[in-house]
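Below is the structure I would like to discuss, written out as structure tokens.
What you see is the complex with one protein chain gone and the rest in place.
Just so it is clear, A, B, C, D and E label the chains in written order, and each chain counts residues from 1 on its own.
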Amino acid sequence: MSSVGQLALLFIGAALINNILLTRFIGLCPFFGVSSNMETSIGMSLSVIFVMVMASTATWVAWEFILAPLGVGEFLYIPAFILIIASLVQFVEMYLRKASPVLYRAMGIYLPLITTNCAVLATATEAAKPGFFKMNIALGASLGLGEALVYTLGVSVGFGFALITFAALRERLELAPVSRLMKGTPIAFITAGLLSLAYVGMSGWFGL
Amino acid sequence: MGRSVFAGGVHPPGHKESTAGSPVQWAPVPARLVVPLSQHLGAPCAPVVGKGDRVERGQVIGDVDAMVSAPIHSPVAGTVAEIGTTLVAGGQRVAAVIIEPDEVQDLASFVPIEASDDPRACVRAAGVVGMGGATFPSTVKLTPPKGMAIDTVILNGCECEPFLTCDHRLMLEEPERVVAGAVRIREMIGAKRVIIALEDNKPDAAAALRAAAADGIEVTELPTRYPQGAEKQLIYALLKKEVPHGKLPAATGALVHNVATAVAIADALESGKPLTERIVTVTGAVARPGNYRVVIGTLVSDLIEHAGGLVGEVERVISGGPMTGMALGSLEVPITKGSSGIVALPKGMAAPAISDDQPCIRCGRCPAVCPMGLEPYILATYAGKRMWDAAAERNVIDCIECGACSYVCPTKRPLLQLIRVGKSAAMSKGAK
Amino acid sequence: MRNALRLVIPVLVTCVLAAAGLAATYAVTAPKIAEQDRLAEERSLQAVLPDATFTCLEDSRIQADVDAVAAPVDVLDTFYATADGAHAGWALKVSSRGYGGPMVVVIGLDTSGSVTGVTILSHNETPGLGTKVITETWFLEQFPDLEAGFGDADVRALDTISGSTKSSNGVRNAVAGAGRVFSEVLSGLDLSGLEGGSQ
Amino acid sequence: MSKSVNGSDRIVGPSPHIASSATCTGIMLWVVAALTPAALWAVVNMGLVAVQLLVVTIGVALGTEWAVNSISRKPQTLLDGSALVTGLLLAMSLPPRTPWWMAAIGAFVAIWLGKLLFGGLGHNLFNPALVGRAFVTLSWGGVLAGVQNRGWFATLADVSAEGLDTVSGATRLAVAAADRAASGGYGFDLAAQYQPLLLKNLEGSLGEISAGLLILGGLVLIVKGIIDWRIPAGYIGTMGLVSWAFGSDPIFHVLAGGVMLGAFFMATDYVSSPMSKKGRLIYGIGCGLFNALGRFIGPMPESTTFAILFMNGLAPLIDRLTRPRVFGVVKTDA
Amino acid sequence: MSEWFRVFRQGLGIENPLTVLMIGLCATLAVSTQFQNALFMGLAVIFVLVMSNVLISVFRKAIPSEVRIPIFIVVIASFVTIVDLVMKAFVPSVYGVLGIWIPLIVVNCVILGRAEAFAYHNEVGLSIADGLGMGIGYSTVIVLLAVIRELLGTGKIIWFDSTLISLPAGYAPPSLFLLFPGAFLVFAFMIVGARWINERTEARKEGPACRV
Partner (left out) sequence: MDLMLILKAIGALSIIGIVTSAILATAAKRFHVEADPRVEAVLAALPGSNCGACGNPSCFVSAEKMVAGDLAANACVAGGQSVTDAVSFILGADACASVAFVSARHCGGGDRAVRAYDYVGVRSCAAAARLAGGPLACSAGCIGFGDCVRACPFDAMHLDERGLPVVDLDKCTGCGVCVKECPRGQISLLALVPETAPVVVRCNAHDRVKGRKDNCSACCIACKKCERACPSDAIHVIDMLAVVDYDKCTGCGTCVEVCPQNCIDLFGRGTGIDAVAADGAGASLSGTASPVDAIDETVQAGA
């Protein structure tokens, strides 16, 4: 049904043109929270990619096999999805902490923060229940698992890209003699505003 | 210019014309000599003479039993007036032997060093140190660590600093002594290859060296570009080998000595002559710029007076070249074994008064000229913000302090000075 | 195991209570929501073809044709309109892309295929910016000027709202799509059997 | 207090004791000089409106710099010339009949929001002139596009009453884009546009009047060593290549719109572009790619502003990824 | 009562979740294009915050700490769903805009954070105070942001179909304020304002900077 080209478009649309952070305002807490440090940003980005893909898979399965067949999805999807995501993240965190301390250091420590990251919930919901997010993706009313994963991958890579870009900008910002009142978060917001200004230039590419 | 000799580098105006043509002549022995007991990197010497003692030219007056050190000899015949202290060009206050020379001096004669079969012992006994400015005891350099084979000896005659012409005159006037030094070093090290390298702005010296060159000694002209004479850059330009980070240059199998050092080594081995004098370029805003053979311990003020005194408005007086030399806070400092020149920079020629709140406009000139591939702008910023770890992470300790970055900076940020602060902080942290 | 139960049971209780509460809330609100949706749809249909009754066309045979000609927009529903028992025209519910996401546009066409009216049923445009396609009334009012047999070029000739180009284009694309659906599919449709079809 | 030698004050400073003659102000003045022919040509051809635009943007830019520094009690930085460059660049990027208040707001935003808030020259992350231009474009895009038909002294009321309902202005690029969208081809001969685009083109912004003069200015800057050739080369080269790949005329696309102004004068802004040579090439290519894609697959006829802003945002990351290799250090995967 | 009031007031100023704590940003920036929407969003957040605080506070002794997070989340999610359904049923026009943001209230760190940090440790009365204070603090900021953006970006403020405030006709609204970049920029200056006010009142006492 969906060609490679369409999937590629889906990916680019989700990653860049409709960048979740800079054009959708979703997931901003970690965007400002952890971007002050490059290493943390990279760790966070990798973890988000990992968690989002897992969460989308889980919610897709839950929707397809439990919520939709029972006809209770309309009003149960919020608690169901968030429960799944929170538990999943906590499970992975515990597992990593035990199984691979190295990986835990690199990635696991970011996992708790991701639970309360609205980007994950939004993306996982969109993957299971397309249209929720109003993300201009033209692939029909429901996504196959493959499409859902490509979409999720696109969103999470876009998240990571924006986060790392922003962290690099903030590294430079750290060295600038910004006035006391503007220092820190306010100037970071202004930077984000100008960065998002640049992303406006991409709106409408490929008609997305 | 066309050839790729090393990355980066700058072309500051040479200003060598006024002294390049002036033959070396003796500067008179002043009425009072201040001979510092620490003229080298390493352990300072202890005086071996006392107040009122009679000393002969070439007699040892300071020594210390340490590996990295070199003895100090009396440059003249005279009387020890005092064992005191003196300020040296670097700003430190060090112990010094103050000598009142005899009225009449025979500068041709000297007390020879103790003869020895070990050439390295002779070099040490003669107090030879690197005369390009680093003043590293030559014996140490001539004793490479075990397992490190030196196959190439490079004599550094690049003299890439603006204004300075002392090495140029030395190579032009005494090419056979330079070659003799090269041969001696080759014998000592057992190297296969000897290269005498100089910049292509000294064709006369190159011709003289070629004429004097013995078997197998190569004379290579390199494009004129600062800092061609820096050890790592010179080795790379000649051998296309990079000195690995954190290793000695010997790791490339090359040993670099300044041409003047080579002459001093030859003198020590062939006639037992200790190092008590050197050629100093006195130039810039002085009445009679030129190259002078100066006994160690002559005060800069005396030397400048001999050169006719300062002329016009002099903003900085520099010991060494204008790129790496040290501005003198007082002219009452002595010439030492490492003093290659005294440059009086008139107003207008000296770098403008810089201040550290100038912004970096990120023009990209400093990383482009850095011969070490560093990013001076960020190192300086980190140092200014006391972010030592960040500076260390960006290899601040690899800086060779050539000053090319500060030279090109359009906003005149004191890049090198900041980097030096960062470098020493990073090094002291690393040492902990 | 005991410990596991100690942990699982509170979660379970919470889940049960939450599910029950939500199901109850849903049961109360669902009819109201359906009613709201129906009302909204009714209002837009009335706005484009006043005083008509609408029958949703549920003919799977034409759907493929419609989808083919409508692209890049999607026709969600096609309504067959009657007034006083006679065929009065068509209304198409078309999903198009605006700036903030999909927008659903309802287009009314008379029997000849000229536009009778355009309304926007739902959208996600930036308030105050993209929503100018609704608040600047001249914009939607220019569509009824489109004569029977209008083509894409005619639609493109209409003005857009400066600064809200993407939203304007969303509406224009929807109308152009509806025009194509009419000329390629609906105009050639056998109308027999449609009259009096139940909704 | 200081002792003197030979009657003059002696200074002790760190080595090196000599410095090159390059100065910040000198660099900025060269940039201004390189832009001057194009600006003058615009004045000659467009007359008073161009003068007005230049005066307002430059005046407001300098005024803002002075005022903000005064209020925050910081040393005056007018003399470094950067505000002058920003004002001039902003003027060049705007249509000549831009209402004066719009140009003034743009200049204020450029200097204050784009530069001074970040700590002044050297610390801004985005090109100030482009920040000002993007602000104006996104705020009054419709007005700006249709401004050809409206007067310089258009009042606020004029614009809000009648300004927002016009079709986008018809620059050659916009016409080309519309044609392409409609039929996939072009309604006019692109090659015939080379000469007007190079020499005298009265459509679009001040900086579009003559690509030829801008190229000339850019080349002077490259020869003087003030800008790095890699950025314009990467930019224009990629722009041409992508245009060609989309089956369009690369020369037309390189000459039309803001490409030349962007490639030689905007993207090369030191502060907001990468430092390393490799990084600058990547950055230039990125600008060209974004700009070209914006033209061919985007909804707007031109995207120079956003292309460069986007790459400005990426510059620190590019810098990080293209750090020069330190002499003697063997590169390992970090 | 004074304790109650102190807790309540904390949320408004010195521990304001948005301008001081910087949490719960996403929806804030997204829905603050219109006063009307922002007000509904604020009400929704207050409702969820207070209700979940109450419930968690009441049952805090019965919730084992190991599974407290899943339980909190389910409780919060349920209240969010209720808001979602009710809004859909009764104010469909507002829901049309807020639609995607209502479910995301679940992951608004403010709510989970307060449940954890406050309601789980305090009695009901104080938890209500905390929920109200935090919720009103949040709403004040989001409404203020929306008023600024709507007024600057469109020149007027609209409440359903009527215009509440309108700037003079000569004002040419810069639509940037309605776009995403505008949200960031306006919010940045709101933080500066909040900082300035906090500094002026010196309400926020510096804690001891203990470093061993």
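Note that a contact is a pair of C-beta atoms (placed from the backbone, for glycine too) under 8 Å apart; a residue touches a chain by one contact, two chains touch by 3 or more.
Worth saying up front: this structure is predicted, and the values here are computed from it rather than measured.
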item	value
Among the chains presented, those that the missing one touches	A, B, C, D, E
Among D:G13, D:G59, D:P196 or D:G225, the residue in touch with the chain that has been omitted	D:G13
Contacting the left-out chain in the complete assembly, out of A:T40, A:T123 or A:T165	A:T40
Per the touch definition above, residue among C:A27, C:A68 or C:A153 touching the missing chain	C:A27
Positions on subunit C where the hidden chain makes contact	3-4, 7-8, 11-12, 14-16, 18-20, 22-24, 26-27
Chain not shown, touching residues in subunit B	87, 89-93, 326-330, 353-356, 384, 386, 414, 417-418, 420-421, 424-425
Touch list for subunit A against the chain that is not drawn	29-30, 33-34, 36-37, 40, 43-44, 62, 66-67, 70-72, 75-76, 79-80, 83-84, 87-88, 90-91, 94-95, 97-99, 109-113, 115-116
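By our rule, only the chains that are shown with their structure count from here on.
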item	value
Contact-graph separation of subunit A and subunit D, given in steps at minimum	1
D-E compared against A-E, more contacting pairs	A-E
Chain closest to the middle, measuring from C-alpha centroids that were averaged per chain	D
Cα-centroid distance, subunit A relative to subunit E, in whole angstrom	22
Distance from subunit D to subunit C - Cα centre to Cα centre, in angstrom	44
Separation of subunit B from subunit D, taking each centre as the mean of its C-alpha atoms, in whole Å	48
Multi-partner residues of subunit C (each touching 2 or more other chains)	15, 18, 22, 25-26, 124, 163, 166
Where subunit E touches two or more other chains, by residue	70, 74, 77-78, 81, 85, 99, 173, 175, 179, 181, 185
Interfacial residue positions of subunit C with respect to subunit A in the complex	15, 18-19, 22-23, 25-26, 30, 72, 97, 99-102, 124, 166
Subunit D partner contacts - residues on subunit B that touch it in the complex	7, 10, 12, 162, 232, 236, 242-245, 247, 309-318, 322-331, 343, 345, 347, 349-354, 357, 359-365, 367-368, 370-375, 377, 394-395, 398, 401, 403-404, 406-412, 414, 416-417, 420
Touching residues (chain side subunit E, partner subunit C) in the complex	33-34, 37, 62-64, 66-67, 70-71, 74-75, 77-78, 81-82, 85-86, 88-90, 92, 96-97, 99, 150, 153-154, 158, 173, 175, 178-179
